[in-house]
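The complex is shown incomplete by one protein chain, all other protein chains being positioned as in the whole.
Chain lettering (A and B) follows the sequence in which the chains are written, and residue indices restart at 1 in each chain.
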Amino acid sequence: MAKLVEIKGTSKSYDGAKVIELKNISKSYDGERVLDSVSLYIRDGEFVTLLGPSGCGKTTTLRIIGGFEMADEGELYFGDTEISDVPAHKRQVNTVFQKYALFPHLNVYENIAFPLRLKKVPADTKRGTRKLTEDEIRDRVTEMLAMVALSGFENKSVSTLSGGQQQRVAIARALISHPKVLLLDEPLGALDLKLRKDMQNELKAIQQAIGITFVYVTHDQEEALSMSDTVVVMADGEIQQIGTPTDIYNEPKNAFVADFIGESNIIDGIMLEDKQVKFAGHVFECLDGGFDKNEPVDVVVRPEDVDVVPPDKGMLRGQVTGVTFKGVHYEIIVDIKGFKWMIQSTDYVEPDENIGLYIEPDAIHVMKKSKYSGKFGDYSSFSDEIDQLSNADTAEEF
Amino acid sequence: MKKKNSIMRSIAAAPHIFWAVLFIVLPLIIVVYYAFTDESGAFALENIASLPKYAPIFGLSIELSVIATAICLLIGYPLAYVISKAKPEHQKILVMLLMLPMWTNLLIRTYSIMAILDNGGIVSTLFFDKSLRLIGTKGIVIFGMVYDFLPYMVLPIYTCISKIDKRMWEAAADLGCNTFMTLWKVILPLSRSGIISGVTMVLVPSISTFYISQKLGGGTFELIGDTIERQFISGTLNTGAAISFVMMLLILLSLTVMNKFADPDDGGIIV
Partner (left out) sequence: MKKYASRIYMCIIFGVLYIPILTVILFSFNAGESTAEFEGFSFYWYGELFRSPDAWVALRNTLILAVSSSLLATVIGTAAAEGIYKMRSRLIKTAVNSVTNIPMMNPDIVTGMSMMLFFAALVGILGIADYNDIGFLAMLISHTTFCLPYVILSVLPGINELGDTLSEAALDLGCTPVKAFFKVKLPNILPGVISGMVMAFTLSLDDFVISYFVGPSNFQTLPLLIYSMTKKTVKPDMYALSTIVIVAVFTLLIISNMRSAKKTATPKRKGARAK
């Protein structure tokens, strides 16, 4: 979680005008509700990421903004204008598609020039409009190719390009008509890890250079945290939390967000009073307040925030059931009264050793109970694969 | 607004739907109309009532076409299999060789068989017996059907077999099947939809043919196609319509039954 340190401080608050606003948007396919009253606004120049697992409704949300799907209920605003019924080709929004959707029958130059050839600009002399001249088009395409570092690729066939190059063409094509908002639908999903990291930086740089709004869809939480100004976490067609990456990580609103973003131990607890929470049989000091007396709550403790101490000095004691070397740290699974905790520590401990755990007040985050309570947290059965298997029937992306 | 939207999406199909209703559905309705009226246009059941008279002809048509289809399957399946096992570049040529006769006009192919086998034809000339006549038997009519329609059987089966993942063979061998068992237990079931469309494409034209039986039957055979053609020539359209109607029902019925056995996705018709 070294990344966390970097992003702290980069998150800025935006007070630009709203460019896009969704009001109570709902959408169903074949009677199945994929979006349930989603409300969200996006400010000018913001980098917003819609984050969530497959089937959470993030892509549908993006497609509604792009105009490829019409919402069943709710309104969509572009600035102050309602655009709920405006077809895709009349919206000042462009999209970078999941697998680029470059036109295979056109070369790189023609792909990027495509929107310009459709454009009508005010005629110079009389009233009316004219098409762009070949020179104007060439200037703009050349400029755009330089921006995405593809100068000299004009006459290449798009099918001969590598994934990263296709990606750049797709970005250039989407940006050339200067949209107010760029929508990106898992644009890096098809790239390998190394290229992905490079492209993340590059995308962020492009966004900052041209200063337009990016709405980015991904299921990769690390990508979301490192690139965005604002992250919108979605699950089951609902928005779970909107916030800066730091907020989302440090102050998850419910068990779903806590589990989906980073690793976390989510334990049932009882809020005895303000700044006092009891879990795992121990009363802890914390920084949270505003709950009812003795209200049942979910408590999140991040694995890297737990200190391993000798048993007699620990607030909690348990037996180590597994240790895995992860490079930077060891991942230690500790059984505390039947609940398996995950702890990340740079100190090695022996399996079956009894250890104590020490948790600082600011490492404890208390959340209200939600429908996701109790679904996550115990690491005894933790496995990505098993998670996927159990989600297999819901894994289809909308 | 949603309703309108969903109709507008498919507006491109409108000319076709209009066309299909006007020129496919309506003509079939007219066939039914003719079948149930007499020449003055009044409702009549006599056309339908006269049908039992044609039962032996129906019987013969079904008999010959079913035999021809079975022979096509027996000859065609191994051929399709052998082609699918050839080298890819050879496969292309073999498929072409199969398609060329298929696209040669049926009249020409059928007539040329007659010209070879009829008295005064090539075979009789070769045997110095001008009166030798090999046509006019059930066997030769069946041969004509097999000859004319065999490619329609082979091509769909070939397409189906060649689409089967090559690893199926390895998997079956790995699990202990010998070649024959692999064919029987794995390949044959997987090529079912090819077989079904092959059978359809042979059975339908054989059952309704009139040219093959006219030329190769030597005037001694009357199949159901000949009967319909005769009604058409003689202008007894109501009877012709009634027979056509029954034949259509027969075929649609057997197609429906056969399609029950086909995989829904693995579309069949290949031309």
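Please note the rule applied: a residue touches a chain if its C-beta (ideal position, glycine included) is under 8 Å from a C-beta of that chain, and two chains touch if they have at least 3 such contacts.
Values in this document were obtained by computation on a predicted structure and should not be read as measured data.
Undergrad: Can you pull out the displayed chains that the omitted chain is in contact with?
TA: The undisplayed chain, in the complete complex, is in contact with A, B.
Undergrad: Any idea which of A:74, A:115 or A:164 touches the chain not displayed?
TA: Among A:74, A:115 or A:164, only A:115 touches the chain that is not shown.
Undergrad: Determine which one of A:41, A:68 or A:358 touches the chain that has been left out.
TA: The one listed residue touching the chain not shown is A:68.
Undergrad: For chain B, which residues reach the chain that was dropped from this view?
TA: The missing chain touches chain B at positions 6, 9-17, 19-21, 23-28, 30-31, 34, 75, 78-79, 82-83, 85, 92, 94, 96-101, 103-109, 111-113, 115-116, 120-122, 124-125, 147, 150-151, 200, 204-205, 207-208, 210-211, 215, 225, 228-229, 232, 237, 240-241, 244, 247-248, 251-252, 255, 267, 269, 271.
Undergrad: What does the interface between chain A and the hidden chain look like in terms of residue numbers?
TA: 66-68, 87-89, 93-95, 97-105, 114-115, 118-119, 158-159, 166, 173-174, 177
Going forward, only the chains that are shown with their structure count from here on.
Undergrad: With centres defined as the mean C-alpha position, give me the chain A-chain B separation in Å.
TA: The answer is 58 Å.
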